[in-house]
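Omission of a single protein chain aside, the complex is shown with its protein chains in their original locations.
Going by the order they are written in, the chains are A and B; count residues from 1 in each one.
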Amino acid sequence: MCLGVPGQIVEIVDPELLIAVADVAGVRRKVNITCIVNDEHKADDCIGDWVLIHVGFAMARIDEAEAAKTLKVLTTMGELQAELMAMQNSAEAP
Amino acid sequence: MPFRRSGRLKAKTITLAHGGGGKAMRDLIDDVFIAAFDNPAMGEMEDQARLDVGDLIAGGGRLAFTTDSFVVDPLVFPGGDIGKLSVWGTVNDLAVGGARPLWLSAAFIIEEGVEVEFLRTIAISMRTAADAAGVAIVTGDTKVVERGSADKLFITTAGIGVIPPGLDLSARHIRPGDRVLVNASLGEHGAAILAARGEIELEMAVTSDCRPLNGLIDLLLAAAPATRAMRDATRGGIAAVLNEMAVAAGVGVVLEEAALPMRTDVGGFCEILGLDPLYLANEGVLVAFVPEEQADRAVAAMRGHPFGEAAAIIGSVTAARPGVVSMNTMFGGSRIVDMLIGEQLPRIC
Partner (left out) sequence: MKYAHEFRDPVLAQGLLGQIREAVARTSATVSQPLNIMEVCGGHTHAIFRYGLHEMVPGEIEFIHGPGCPVCVLPMGRVDDCIEIAEHPQVIFTTFGDAMRVPGTKKSMLQAKAEGADIRLVYSPLDALAIARSNPDREVVFFALGFETTMPSTALTVLQAVKEGIRNFSLFCNHITVPQPIKALLDDPDMRLDGFIGPGHVSMVVGTRPYDFIARDYGKPIVVSGFEPIDLLQSVLMVVTQIAEGRAEVENQYGRIVPRDGNRQALAAIDAVFEPREKFEWRGLGEIDASGVKMRPAFAAWDAEQKFDVGYGKRREVADPLDARCGDVLKGQIKPIACPLFGSICNPETPVGALMVSSEGACAAYHQYVGARAREAQAV
C-alpha cells in the first residue's frame, strides 16, 4: 500500500474542498490537500510545497531540511568510501 | 479513364445497408474510401489490385508481406488515430525487415451507427499517412456489423514491400558483442493512450510516437550495412521484442538502465501509476542489433533524422544466459526483464 510519489503543488483549485493541482515531473493531477492543511498552513500556503502523493491525496509535506541532511550524511559516507577504496587500490598496486 | 462516382453518399450515419453489397455500399466505398485513397495503382477497381513486380525483384530481390489488425481505443488520441496507426504499423513491419514498403490493403469492420464524417476523416488521415511513407493503398474491403458487434471501427491492413537482393536481416544473425540500439524515447504511445482513456485523470503533454520508420531505416542501413536484425517495438514495449529476439537468437541481452532514452514526464507518469516503461507500448520505436564496430555510426545516422533524435545504444549481447534479458540498474544492481503476461495495470501498492 505504498506507492507514493513526490510532487509539487502548483495551483489551488478549490480552497473550500481543499483540492489542488500537483506536478510530478511534468504530469499534472488534482490532489486533495486535507492532510497537509492546518491552522498555520492554509490552502494558499501550500503552493510550492513538495508533497508525497498517494491515490490522489497529498499525504505529507516533504521536510526539505531533513532530506538535505540525510543526503549530506550519505554523501560524506560515499566520499569516505571512495577514498578508502582508492587507498586500498593503491596499496594493492605493485 | 475509369468512371468514378462520388458525392452520392447522402447518409450521415452508417447502417447495415452500407455493408449489404448494394448501392449503399458502393456509394460508401466510392465516396469515403476511394475518394481518399485514389492512386494509379488502384487501377480499374476489379476484385484485386494488379501490381507490376518484375523489375523490383530482378536479381534476387524478395517480396516482403505482412498484416496487422488495429483495434485501438480511443480511436483518436493525442498524436494520431487508428487510421495513421494502421498504415504506419504495417509500413514499419515491412521496413524493419529491410523491405521498401510499396502497397497496402485496408479492410474495415464498421459498427452500425458510426458517423460517415468520422470515417471520412480516418480515410483522409490514412491517405496522408500513406503519402508520408511513400506507399499507396491499392485495395480494400468494408463490412458493417450490428451495434455491439464491434467497438466502432476495426481496421486490418496488409502490406507488400521488396527486400533488395543480398539483404537478410534476421535474429539468427545476432552475435555476442553486438550492440542493441533504439531510435527514440520509450513508452510515449502507451502513456498517451492510457492518459487519453481518461480513467486515470492525469494531464500531460505526451503524444503518441506513431510515425513511419522506413526513411530512418534507410539511413541506418546505409551507415551500418552489417546490421543483424530489427524489430518494431509495439505492444509489450521493448521488453517483449528483446525477449523474443534473445530467444530466437539463443543469446543473452544486457541492458543499461541509465542509457534508456525517456522523457521525464513519461517517467513521472510511470512513477505515479507504478508502471514499468520497458513494457509500455510504442508505435515509432525500433530495436536494432548492430555489430559493435558499426554501432556508433548507426546512432549518428539515426540522430540525423527527425525520428531518431534520441537514438542511443541501450545494451549489448552476451553469450551468457541465452534467451534471458537482464538490465544493469542505474543503481548498480541487476534485474531480469522477463516477458510480461497480460497487460500492465496501474497499481497503488
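As a convention for this text, a contact is a pair of C-beta atoms (placed from the backbone, for glycine too) under 8 Å apart; a residue touches a chain by one contact, two chains touch by 3 or more.
Quick caveat: nothing in here was measured; it's all calculated off a predicted structure.
Every shown chain that the unseen chain touches in the whole complex is listed here: A, B.
Between the chain not shown and the residues B:I200, B:A248 or B:A310, the one that touches is B:I200. Per the touch definition above, the residue from B:P40, B:G59 or B:G332 contacting the chain not shown is B:G332. If you put the missing chain back, the residues of subunit B touching it would be 199-202, 264, 267-268, 271-274, 321, 323-324, 326, 329-336, 338, 340-342, 345-349. Residue-level contact of subunit A with the missing chain is found at 1-6, 8, 17, 24-25, 30, 32, 34-38, 50, 52, 54-57, 59-60, 62-64, 66-67, 69-71, 74-82, 84-85.
Keep in mind that, in the parts below, only the chains that are shown with their structure count from here on.
Centroids of subunit A and subunit B (each the mean of its C-alpha atoms) stand 38 Å apart. Against subunit A, the residues of subunit B that register as touching in their complex are 201-205, 263-265, 267-269, 271-272, 274, 347-349.
Those residues of subunit A that touch subunit B in the shared complex are 1-3, 5, 24-30, 53-56.
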